[in-house]
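A single protein chain has been omitted; all remaining protein chains appear in their positions.
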Amino acid sequence: MNANSRILLAHGAGGRLTHELITSLFVRCFDNAPLAALDDSAELTLPCGDRLAFTTDAYVVQPIEFPGGDIGRLAVCGTVNDLATKGARPIGISAAMILEEGLDRATLERIVRSMSAAAKEAGVELVTGDTKVVERGAATSLYIATAGIGVIAPGINLSGRNARAGDAVIVSGTLGDHGITVMNARQNLGFEGDIRSDAAPLNGLVDHMLSAASSVHVIRDLTRGGLATALNEIAASSGVRVEIEEEVVPVRNSVLAGCQMLGLDPLYVANEGKIVAFVEAGRAEAVLSAMRDHPYGRDAIRIGSVVSGEPGVILKTPIGGARRLLMLDGDPLPRIC
Amino acid sequence: MLMKNSAGAVAALRRAPEFAREVLGDIRQLSERACRRTGRDTVQIMEVCGTHTMSFAQSGLRGLLPDTVRLLSGPGCPVCVTTAADVDRTVWLAHQPGVTLTTFGDMLKVPGSTGSLADASASGADVRVVYSPADALDLAAALPDREVVFLGVGFETTAPLVAATLLRACETGVRNFSVFPLFKLVPPALRAILAGRSHQNDGFVLPGHVSAIIGLAPYSFVADEFGVPGVIAGFEPFDLLEAVRLLLNLVTEEPARIAIQYTRGVPSGGNPAALRMLAESFDPCEAVWRAVGAIAESGLAFKKHLAEFDAARKFPGMPACDAPEPKGCLCGAILMGRALPADCRHFGTTCTPETAVGPCMVSSEGACAAAYKYGFTETSRWKKFGRPRKEATAP
Partner (left out) sequence: MCLAIPGKILTREGQTGRVDFGGLIRQAALDLVPDAAIGDVVLVHAGFAIQKVDLSMEPEIAERLGVSC
């Protein structure tokens, strides 16, 4: 069997195959500089010289409602976050709703109200949209495709290509909450207690960071593929070596227990309200304290640095060992051995 | 990982790097002493269990061990040792009319000769991942019009769970539930390894959770008949450090014996309730291990009173053909501790986790998958493991 001859679920899992598909097909065929940057949103320059961030995203999560969020909140937050990681102030979002024939009207209303609430929280409006209904079975309840536009203020230049030797690596909070929550709901794992999705709009948090220092080089939101995949993308784009300390990476006990039970590594589990930032080391403390002043950055912590050496990501373990951290391979599945 | 809910960090002495350094120092001294005695340049230790393989790699411990200690991965990964023919039979079961096939996530992507359960699912079979056999039984109760089949893979740790689930099925009268038994037993595999002419094991790190069920006695033949010591180990990095140190002590002791490092989870008598459940539900039978071959009394067959739950009986006509192992694949030799992943010409070239040729690369805890995922670092010791190709023999 040739893994490259057909599209597999793993091509959509946000890991190595996704990355390969994007670079070897989309980037090559569409061939332009804003796309080739492979950031969460493209940077476009208007004739007057002002810069826009432009992003699009599709949401197909199952189930559509889960503790801490739903597909609507996810769609708005994900779009806002893709703009925010370029340092852009979101000015408008679109939403195309693909509905399955027979979808419960009350469910749709809940999702739409949740989108509205998330937009209000982020201070952005849903200004245009589209509605399609497909035959029962052609979609599962509902899918949402969004686009978002934001304005990048002069002087702000955030990109995955900007990491430099000496940078401090910071995460905004605990990892894996969203992925474990959704996996529990999807696979009926029967987990209860302290697990909920972290879905949140992070533009306010990014504002705090950027006002604290102009020395923020990279911000990336940690979605599918988790921290490990995001760090690998940044290390590759910037051509740098990233070293992180396993012991300081924040993970909730409940999420860690869920990961251990299912044989998953929290470094590869999805988040929807967390970012990783690369910041000039001298300003790291200032940025951290600005982050901790924001409700979505209270657990922000420095987890590592950019060091000299061959590009890649190295994880230093609590017992003094070190190992290479690779991108997500395939789709994480619960396992017992 | 940082514990976010902890009220305050407890001084966990055994997690500290100083503890690791101290034990690693002992490991160096002890292994050098053992090498002087044997006249060889390494002490070869087989970690039987796939979860240990992963812990050694994930914790970075593999890279910290001195050159005088060489780790060999054993046959303790149920996914790795399930034959392609058994995967084919499982896929056949999944395609039977009215069948909902339930499996641990581990088995979903393992390829047989005609594809995997994931492929079967893509072409319309009803395949569902469950976390527990109890969940599979609940599903059967919830879907009375379907025949729910549970794929029974695993070792002594997992088999009693399935036996207990079948007792529950009897009690609750759920009849649309069956199990395809592919269980394997660890001690007979160890015997097969030790009986091999060319085994090179100075000691075993023995599986902690299998031992939580079976206890210490079933391993005593390893020391008594073959003179090889073993240590039943836990899964935290400090467990492995302590286990290797203890094992190196035993390597130079006479007579050889089996010891328990994982005392918090393994009483020497194991779990009597689980052992009783095993004895009442199964008879040992010959089982075929992928890339290794048939090993006597290394599998489990249902006793007569549970035969109605045997999917192989419930669905007659299961294909019998046996698919050959891929050409040049060294998985058999690797599972028996005679070769290392880097010895194989497929490793990292034609065989990667996404294009796996052999079972050790398919399973997320297989020796090759671990070597591929964690191996390529400066601290990696896999390069040092590279031995002349002629020593490694295909099965």
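A and B label the chains in the order they appear, each numbered from 1.
In this section, a contact is a pair of C-beta atoms (placed from the backbone, for glycine too) under 8 Å apart; a residue touches a chain by one contact, two chains touch by 3 or more.
Just so it is clear, the model here is predicted, and its values are computed rather than measured.
Participant: Given the contact definition stated above, which residue among A:22, A:139, A:156 or A:257 touches the chain not shown here?
Facilitator: The missing chain is touched by A:257.
Participant: Looking at the full complex, which residue from B:19, B:92 or B:155 touches the chain that isn't shown here?
Facilitator: B:155
Participant: Out of B:210, B:311 or B:339, which touches the unshown chain?
Facilitator: The single option touching the absent chain is B:210.
Participant: Touching the missing chain, which residues of chain A?
Facilitator: Within chain A, the residues touching the omitted chain are 189-195, 252-258, 260-263, 335-337.
Participant: Could you list which residues of chain B touch the chain missing from the display?
Facilitator: 3, 5-7, 10-12, 15, 49-51, 76-78, 104, 131-135, 154-155, 157-158, 160-161, 164-165, 167-168, 207, 209-210, 212-213, 263-267, 271, 273-274, 277, 365
Everything below uses one rule, namely that only the chains that are shown with their structure count from here on.
Participant: Suppose each chain is reduced to the average of its Cα coordinates; what separation in Å results between chain A and chain B?
Facilitator: Chain A and chain B have C-alpha centres separated by 35 Å.
Participant: Touching chain B in the complex: which residues of chain A?
Facilitator: Residue positions touching the partner: 1-3, 9-10, 16-17, 174, 187-190, 194, 246-254, 256, 261-263, 265-266, 299, 301, 314-324, 326, 329-330, 333-337.
Participant: What residues of chain B sit close enough to touch chain A in their complex?
Facilitator: 1-6, 15-17, 19-21, 50-51, 57-64, 77-79, 104-106, 108-109, 111, 115, 118, 129-131, 135, 154, 158, 237-238, 241, 353-355, 364-365, 373-374, 376-379
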